[in-house]
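All protein chains but one are shown at their positions in the complex.
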Amino acid sequence: MSRWRWFHLLASPPYVYRLAERLAPWIGAASVLALAAGTYGGLVLAPPDYLQGEGFRIIYVHVPSAYIGLMAYVVMASAAACGFIWRIKLAHAVAACTAPVGASFTFLALFTGAVWGKPMWGTYWQWGDARLVSELVLLFLYLGFMLLRSSFDERDKGDRVAAILAAVGVVNVPIIHYSVEWWSTLHQGATMMRLDGPSITLEMLIPLLIMIGAFTLCFAWLILRRLQAEILDRERRTRWVEQLVTGGAS
Amino acid sequence: MNAYVTLFARDLKLALRRWSEFATPLIFFVIIASLFPFALSPEAAVLNQAGTGVLWISALLSSLLALDGLFRTDVDDGSMEQLILSPTSLSLLVLAKLCAHWVVSSLPLIAIAPFIALSFYMPVDALATLIVALLLATPTLSVLAAIGAALTVSLKTGGALVGLLVLPLTSPILIFGTRATDMAMNGESAAGPLYLLAALAAFSLSLGPMTAAAALRVSVE
Partner (left out) sequence: MKEFLAMGGYAVYVWAAYGMTVVVIALNAWAAQRRLRRTLGELKTTAQPEDPARRPTVRKV
């Protein structure tokens, strides 16, 4: 029993609300510091690439946002699955908070990818690039999840139905990715230039890792803040929320 | 298994009685395909190149439209609750309904498709491959459309939302289906994409009915 106490606590809205309240400022501060360090490292310290010159510096925002876009979908789908299987309302709340954040970072990945593609490929968009096309499908999946969830009047039903959609998406994203890859190799072979260079030096890699960490922290901060609002919204009729907002002792 | 056969026969009979419901998507298919030449060009070279894509996109939209109401009447008249409560597994019953609807909506579509293909100047030798590709692809399309229909069955406005949910997921079918057709048109062997279509069909037929059944349970409860 005691070994699983932390697990039960994580399903308790008041506990998670207070945990988020306590953690968020620290994570937010750390994320601002890391973003500043990573941007400085990426724009100033890292040497220009011998092929792409200064243009490669877009990597420091493109790769982290693509990573967050994908990671957020995994977080969202796992949270939704936990909510569906064990009927944990809080898990559904996490999934609901993750969707818009994940969608916005996926959009950012598409935008930075297109802007990077113009000088490197000569075109903003290339249908043959499996990763860009998969990101686009991912964005559609996020939008579908949000639209489906919000079209139900009963929040509970919307949560559960959207959880099934998220699971279907998890199964389909790899299939779509590999079929686009198969398709593009038939059309253009190996001439296509990939967005990341074949080799990356340590001086280039360190800012990238810092940026990925910074984006992850930023993502965590956004989820915590959104989760707090979502918890209050869902628990608005409970005693602890009433005490919280009226300043009563809990 | 008995329940499967009974439900299959019932849905088939109901569909044949309401023939206008399954005729509409077919006519839709023909009309969409025949609008494309107006948008593109009447030239044989252009139509020959675009024909495969036109055919597959039209087939995709039409099968999505055909399955929109797959569960709606059953949910509205309460027979879905009976199916959920019945001792037979709901996935199996969903599969029965899917098969019945595939017979009345996809089979006629596959029968019409060669004529549309010929009007787009597709060589006659490629028609066999086109038919096989459609036979392998339509089950997956039906399964995806059924999942979309099950997810939105308790909503008043399903239609457009189903398209938004399902269409992105159909991209592999479109890729393999058009590749198989194109390869056959160029006189190559289309075995590769056909195998992949078959794999997708097997995969979606094994997991899809379960997913749709879960969505129905949530929607109806």
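The letters A and B name the chains in turn, as written, and every chain counts its residues from 1.
As a convention for this text, contacts are C-beta pairs under 8 Å (C-beta built on N, C-alpha and C of every residue); 3 or more make two chains touch, one makes a residue touch a chain.
Just so it is clear, the model here is predicted, and its values are computed rather than measured.
The shown chains contacted by the absent chain are A, with contact judged over the whole complex. Interface note for the absent chain: among A:Ala11, A:Ala30, A:Ile88 or A:Val115, the touching residue is A:Val115. Within the complete assembly, A:Ile58 is the residue of A:Ile27, A:Ile58 or A:Leu148 that touches the hidden chain. Taking the complete complex into account, A:Arg236 is the one of A:His8, A:Arg87 or A:Arg236 that touches the chain left out. As for the chain not pictured, it touches subunit A at residues 35, 39, 43-44, 48, 53-55, 57-58, 61-62, 65, 100-101, 104-105, 107-108, 111-112, 115-116, 118-119, 218, 221-222, 225-226, 228-229, 232-233, 236, 241-242, 245-246, 248.
The definition used in the following text is that only the chains that are shown with their structure count from here on.
Each chain gets a centre from the mean of its Cα atoms; for subunit A and subunit B, those two points are 33 Å apart. Interface of subunit A with subunit B (complex): residues 137, 140-141, 143-144, 147-148, 151-152, 157, 160-161, 164-165, 167-169, 171-172, 175-176, 179-180, 182-183, 186.
Within the complex formed with subunit A, the subunit B residues making contact are 147, 151-152, 154-155, 157, 161, 164-165, 167-169, 171-172, 175-176, 179, 196, 200, 207, 211, 214-215, 218-219, 221.
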